[in-house]
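See structure below.
Shown here: the complex without one of its protein chains, the others still in place.
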Amino acid sequence: MILRMDKLLIDLPEPKAPSPNSAAAVQELMGGRFGEISTLMNYTFQSFNFRGRDKMRPFYDLVANIATEEYGHIELVAYTINLLLSGSTKRGTDPSDTPLRSSVDARNSYHFIASGQTALPIDSMGTPWNGSYVFSSGNLKLDLLHNFFLECGARANKIRVYEMVDDPVARERVGYLLVRGGVHIVAYAKALQKLTGVDVGKLLPIPDISNKQFPEARKHEEKGLHRILYRYSPDDYKEIVQIWNGTHPEDGSELQVQDGPPEGFTPPNLPEDPQLTAPLGPDFDQELFQDVAKKLFS
Amino acid sequence: MILRMDKLLIDLPEPKAPSPNSAAAVQELMGGRFGEISTLMNYTFQSFNFRGRDKMRPFYDLVANIATEEYGHIELVAYTINLLLSGSTKRGTDPSDTPLRSSVDARNSYHFIASGQTALPIDSMGTPWNGSYVFSSGNLKLDLLHNFFLECGARANKIRVYEMVDDPVARERVGYLLVRGGVHIVAYAKALQKLTGVDVGKLLPIPDISNKQFPEARKHEEKGLHRILYRYSPDDYKEIVQIWNGTHPEDGSELQVQDGPPEGFTPPNLPEDPQLTAPLGPDFDQELFQDVAKKLFS
Amino acid sequence: MILRMDKLLIDLPEPKAPSPNSAAAVQELMGGRFGEISTLMNYTFQSFNFRGRDKMRPFYDLVANIATEEYGHIELVAYTINLLLSGSTKRGTDPSDTPLRSSVDARNSYHFIASGQTALPIDSMGTPWNGSYVFSSGNLKLDLLHNFFLECGARANKIRVYEMVDDPVARERVGYLLVRGGVHIVAYAKALQKLTGVDVGKLLPIPDISNKQFPEARKHEEKGLHRILYRYSPDDYKEIVQIWNGTHPEDGSELQVQDGPPEGFTPPNLPEDPQLTAPLGPDFDQELFQDVAKKLFS
Amino acid sequence: MILRMDKLLIDLPEPKAPSPNSAAAVQELMGGRFGEISTLMNYTFQSFNFRGRDKMRPFYDLVANIATEEYGHIELVAYTINLLLSGSTKRGTDPSDTPLRSSVDARNSYHFIASGQTALPIDSMGTPWNGSYVFSSGNLKLDLLHNFFLECGARANKIRVYEMVDDPVARERVGYLLVRGGVHIVAYAKALQKLTGVDVGKLLPIPDISNKQFPEARKHEEKGLHRILYRYSPDDYKEIVQIWNGTHPEDGSELQVQDGPPEGFTPPNLPEDPQLTAPLGPDFDQELFQDVAKKLFS
Amino acid sequence: MILRMDKLLIDLPEPKAPSPNSAAAVQELMGGRFGEISTLMNYTFQSFNFRGRDKMRPFYDLVANIATEEYGHIELVAYTINLLLSGSTKRGTDPSDTPLRSSVDARNSYHFIASGQTALPIDSMGTPWNGSYVFSSGNLKLDLLHNFFLECGARANKIRVYEMVDDPVARERVGYLLVRGGVHIVAYAKALQKLTGVDVGKLLPIPDISNKQFPEARKHEEKGLHRILYRYSPDDYKEIVQIWNGTHPEDGSELQVQDGPPEGFTPPNLPEDPQLTAPLGPDFDQELFQDVAKKLFS
Partner (left out) sequence: MILRMDKLLIDLPEPKAPSPNSAAAVQELMGGRFGEISTLMNYTFQSFNFRGRDKMRPFYDLVANIATEEYGHIELVAYTINLLLSGSTKRGTDPSDTPLRSSVDARNSYHFIASGQTALPIDSMGTPWNGSYVFSSGNLKLDLLHNFFLECGARANKIRVYEMVDDPVARERVGYLLVRGGVHIVAYAKALQKLTGVDVGKLLPIPDISNKQFPEARKHEEKGLHRILYRYSPDDYKEIVQIWNGTHPEDGSELQVQDGPPEGFTPPNLPEDPQLTAPLGPDFDQELFQDVAKKLFS
């Protein structure tokens, strides 16, 4: 069971300019094999499927807790895409002046036909995310190794999308995700180390470029965000502290668990796009709705 | 952002007997086009993508809040599958006596090769769930109509899986989901009615067989569970009360919003399956782990 | 069994200019989840699979008859795509002057490599249509609800493609399909109403923008095309008149069944494209063919 | 444009006994790469896409006309599947006695969950038919070669399904399709011969087993059905006679074109299956329906 | 460029008895995400795509050389499947006595319809292998980590298939592949260690069950097969010796490179199956063939 808060992990300014092809690229971080739906679903299923959790509780708690943070990440990526798409076509109620004309050359036509210029569970080529991306073998060492690899692959993708998209606001979000994804990389490295004694963290960074090279990531690391594992639960997953402790393998800073999520920010109100009939079209019966609303909403 | 609690919506007894083919059938309710991942992801994306939410807040709140409950539903389906699979092969550490022999004839081989006899995001034929199942057009009326149809389709699937699987415990879970899915059907019917004045609820039940015909659903309805919409958030989604009000279209009972989730129950501890090396194999270095654990977990 | 006539539903002028990316967008109306192959195949399978048709004959007849019209719709969409693609590359027989050069930047490369610059059963991103788009539950109420939703979703897609593509001829075709698709929406609304008494037609239009807003659709509605259900059979499907009667929910005009299809127009002769070897390449053995033809075609 | 008749190509007796796994096997002939949807869709798209048809009219007519017959073939396969599935579960209105119990071990669970024990556009493993199976290159020689190969591949599949399924009625249908598919093989061989002078028919039979070895095919060949090409159009496709002439490559009999389709037979009325709520469930409001019907159907 | 030898890596006895469902399970090791096509294609593409190979030659040589051995592994798995399928249906030339009857209940119907009871590039549920299983990021550390994970995942699958299939001959092959796959695991661990200094080999075995527990693997290890890296090239890939050196992480034995492949064994001659027309059907024109052969093969 989960509770949801109408909050985003960071505050989102508007992009400089709408950019459908940038939005298309960012979709890789949503619905690609290494996108946030993959991390969310991998850890969620591994937590449901964890055998022998009474004996291996700290590991169960870690996987379940990281799964929970990932939800906030798909949310962030979705809003990034939505902000990059909003306003990319001419607003208005007359369909006959071809308001979506510019979109005919955009790389991702689903954004303009299937969705209301908003995010979908697809990757940068429009391929839908699918469940074969979930790995849940039941063997703890193998699942942790997978998760470590998955996070490193996800990091490589984030870096490349960052290098493709120059909108400073889009980079802001990727910068944050590099840091928080970095926490998950270290967490799985620590878990493997607890299980086997091998100092897997010494392999980092993978790929071999530090988060410090990314101004929008560096600023969060300077505030210590890479050292904190949030515990995303009112009462559970407390044994993560058994794994998330000691020092960070890249800069030697002290790791710490923080009870509860970060504060959060109100998500932006996406503007109406009447040419998309989103949320309503020009022939919506305002009058009837007022009557109905008066009767029913009061 | 979400918080997660280590609780299930209902208490789960053990199945009468392991039944891999029953588990395979139940997978349709997980990863099928009309499975719980579909409802979770449809409403989640629609909530991220909702345009003009300032004006249409009750609808936004409704979709976001139902999305949140769906997480608890995929969890329930996962545990149902896990319990039906656990114990279906011979436990032990010797691979050479063919401990998984019986599984060679099971319908779903992924349960035995890819996962540790646990749930996957696939349907009853092993086809992975995929993102093309998500509908998010941005037009509110169309999205609500979709959701109403999706829930009715999901109900049809639940009914048929119920009729296929005779394990009383499995039926227990489907019974509960029929009731809670029924709440979502009514919620979307109400939302369409608020928007248009058409009494869509009169179409129910779809398919035309009442939940009262299912003993395991009826008992929950007798306690009034079909009248309650839980608000799954500490502070948000309060305007659902603008839509979830009045009477139930099937039995005329009074609808009510309950703040906060139901109480919840501790999920079962899935037993170790050493023949699957889940979570550990016979050659796991216990001694090293103890040393490491002593040093690192203290 | 069917009979086929070498006719199109409307007369097709040539597009202003070839436009591969417009053709790519129009593919969504062919092979997308809500494209014409989906409507054709959904109703066709539902008609094959209809149980208890002796008791529910008007519904069977309606579904089977609408399925039949859909064939004419995939045909129209195919020719629209073909006309938008024809002439988009340099005609000639010398491959070494890169006659297809411009196509290297076109969104849909299958049009240039797999097909002879003609339509394929794919959507606007090149994803093939697939059979999971067919819904055929056997429950009449649920199947009708699905069809009603499918047609509304198809309408939303048509509207958006109309808004993307400014070629007046392409818009001509979408205009016609908006009207005829509108007939199917109303037909399924009527069928649901006959079955349940709920006036589903009052939900229309979905999305909430009237066909009257589209000049190329309005002109057909002014001629009453939105009031007519053609009976596409020499002798069968006569009971559609039990459902298609009364008044149109949007403008109150009288509904009527017309026996037999509309008149139809000769399809355009697509020009030869020798650089594609379509239908023949420069080294086709004309002489041999003449000999063979003389001997065999006489 | 097409017209549809409520007739099947042959008369269909009931199967000896329901057999879900036989039905699953027959699905290959429906939605497999070499199934009837493939032949229907390949020739249909090739006919839409045919370039230079003014010059090559007999070839255009041939492809378009064969496409038309294929519709009758998917219909036949659908009814075969439907008859093999009907009655395979316990009929009744009480869901709580597990009426679908036996289906939990059936190979194709979609037949029991997604459809009302009826056909779907999928293959023998449940994989949906998809548009990548359509080949339409625009080069006439290549498209004809493809069609010749496709028909031979389809024949191989029919032979093997015939050898798997012993229900005499199912074999009856495959027998008929072997003969009619055989006509299409010869037709494409003839077309290649007209174009190139190469006597492709001498390659037959492919695979190298004659239709005469199948009693249910032989009886149709004895009546000469393998020599006739039906012209499935009121007024068009008349130039097929330019290709379908001369002698049959396997037995030297005279080929002939018959104007119009074969007589046809009324399709069976599939029985109601109340446990599937197909077409109605036990809680269908008969009384309301009578009222509504009285008011609306009169 | 490659050269091929008509040899298998080990000698293959016949299975005890045909077992289609065992063959279906073994398909996972062929076309599953972790099957041999995946290892072959991953390393092959990584070798084509290797940037900066002049500086990192030993790593390039290692990846290219292991890719080459994988070809021998898909071959072994194919023959295992073929031997398990051969003879599973009644041999003969009369199709009308339902020679494939038993196969109607087999899990994998493609083996009986699409192929001649032989291997296909699919997994244990019939899902085709696909190119999204290939990972080739260009970053050496990440690609090596991927390969290490891929091999561990492949090992987990092999173990489970071994535990499912009791045919001693099938186990023989899996036993061999466990050993040779184990060499690849160690090779990638060594490569990571050379690059980073981290002793990744200490994580082994993953899953935590030793090859020594499998009699059919143990016997090869006792002969030292787990210590040898074959160099599969007449003249290239000589720098693998820079990485494959030192001691084996599990038993401390000395690693060694052997120039050239193992000796190899003649592959079995798969018997004719006339009921499948494989390779020829009963109506193959023997006489004509003899004439043709006489004229053409001499």
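For reference, chains read A, B, C, D and E in written order, and residue numbers begin at 1 within each chain.
Basically, contacts are C-beta pairs under 8 Å (C-beta built on N, C-alpha and C of every residue); 3 or more make two chains touch, one makes a residue touch a chain.
Given the structure is predicted, the values throughout are model-derived calculations rather than measurements.
Taking every chain of the complex into account, the omitted one touches A, C, D, E. In the complete complex, the hidden chain is touched by one of A:E28, A:E75, A:E221 or A:D236, namely A:E28. In the complete complex, the hidden chain is touched by one of D:V200, D:L229, D:I243 or D:A278, namely D:V200. Not every partner is drawn; the one left out touches chain C at residues 93-96, 98-101, 103-105, 107-110, 112-114, 125-126, 275-277, 280-285. For chain D, the residues touching the chain absent from view are 33, 132, 135, 137, 139, 141-142, 145-146, 148-149, 152-153, 156, 192, 196-200, 202-203, 206-208.
On the side of chain E, touch with the chain left out of the figure occurs at residues 1-9, 31, 37, 41, 44-45, 48-56, 58-59, 64-65, 67-68, 71-72, 74-75, 78-79, 82, 114-122, 128-132, 134-142, 193-197, 232-237, 242, 245-246, 261, 264, 269-273, 276-281, 284-285, 288-289, 291-293, 296-297.
In the analysis below, only the chains that are shown with their structure count from here on.
Minimum number of contact steps separating chain A from chain C: 1.
The pairing of chain B with chain C is characterised as same-residue: of all residue numbers used at this interface, over half are used by both copies. Bringing chain B onto chain E by least-squares fit of CA atoms involves turning it by 120°, to the nearest 5.
Each chain gets one centre point, the mean of its Cα atoms, and the points for chain D and chain E are 39 Å apart.
Multi-chain contact residues of chain E (touching two or more other chains): 33, 107, 125, 156, 207-208. All chain pairs in contact, by the document's touch criterion: A-B, A-C, A-E, B-C, B-D, B-E, C-D, D-E.
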